[in-house]
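All protein chains but one are shown in place.
Presenting chain A:
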C-alpha cells in the first residue's frame, strides 16, 4: 500500500487537497455502508450475546453461558424440525436443478414461442409466498380443490395433500418447486448464453455428437452456475419459513415444522429470545459449513477428470 503511505505523508503538508478524495469516497459509499453494516453486524453481535442469556423477548434475564446450546442438542422438537428441513432440502435442491437445467437447455434454442414459455415458467417466481400459500391451500383443498376434482374425475381417490401428515412435506416441496424453479432456469440460461460458440463448434467439428458435446463442453462450462445454484438453493431450503407459515403452520401433527418455523415459534410466540437466538446461530453455522463445503468441493474438482 505505497499509495496510502504517500497520502498519509502528504496529508500533513496539504491537508485539504489530500483529504478530499477520501471524503468524496465516503460520501459515495457511506450511507449504504452505514445502513447495511449497521443493520447487520451490530444485531449479529447482539444475537450472539443473547444466545448466551436466558432473556425473555419482553424482559431481560441473566447470563447462562452455553446452557441454550446444550439445551438445543437434546430438544426433541428441534431434532424433528431439523429432520423435516433436511428432508425438504434433499428433495428441493437437486429437484430444482434437475428440472431447471433441461428447461434452460430447451429455452436456449432459437425456437418459436420462446418468450411465451420463458414468461410462463418464470412468472410463479415473482408470486409471493403468502399468495402462493393461499393458492396452494385452495387448489389442493381435500374437499373442494380443483386438483382433487380432477383426480376424482380420473377415478383416482381424493388426496389430503397439505392436510395429510404423510404427504404435507412432499406437497410443500412440489409447491416450492413451482414457485422457485424460475431462478435456476434464468441462471442457467444466462450461463448458457455465455458459453463461447467456438468451443461448441470445435467439439462438433471434432466429430462429437450432441450428447457428447453436452457432457464434454456444456456441462463443465455450467459448473460455476451450478455451484452458485446449489449454494443459493440450499440456503433457501434451510431457511424455509414463509410457505410453511402461509400453508400448514407446521401441521398436520407437526409434520412440517421446519427449523425457522420452530425458531419463530420459540422467539416470537413463546418469547424465548435467548433460546431462539441460539437456534438461529446454530442454523447460521450449519449454513456456513454447508456453503463452505460446497465451495471447497467445487474448487477441488476444478480440474476436469
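Basically, a contact is a pair of C-beta atoms (placed from the backbone, for glycine too) under 8 Å apart; a residue touches a chain by one contact, two chains touch by 3 or more; residues count from 1.
Note that contacts and distances are computed from a predicted model.
Hidden from the displayed complex is a chain whose UniProt protein name, among "ATP-binding cassette domain-containing protein", "Ferredoxin", "Cytochrome c553" or "Sugar ABC transporter permease", is "Sugar ABC transporter permease". Touch with the chain that is not drawn comes from one residue among A:134, A:156, A:219 or A:253, which is A:134. Here the missing chain is touched by one residue of A:64, A:97, A:191 or A:230, and it is A:191. For chain A, the residues touching the absent chain in the complete assembly are 3-4, 7, 21-29, 31-33, 35-37, 39-44, 46-47, 50, 57, 102-103, 106-107, 109-113, 116-124, 126-131, 133-135, 137-139, 144, 146, 149, 153, 178, 186-187, 189-191, 193-194, 224-225, 227-228, 235, 239, 241-242, 245-246, 260, 263-264, 267-268, 273, 276-277, 280-281, 283-284, 287-288, 291.
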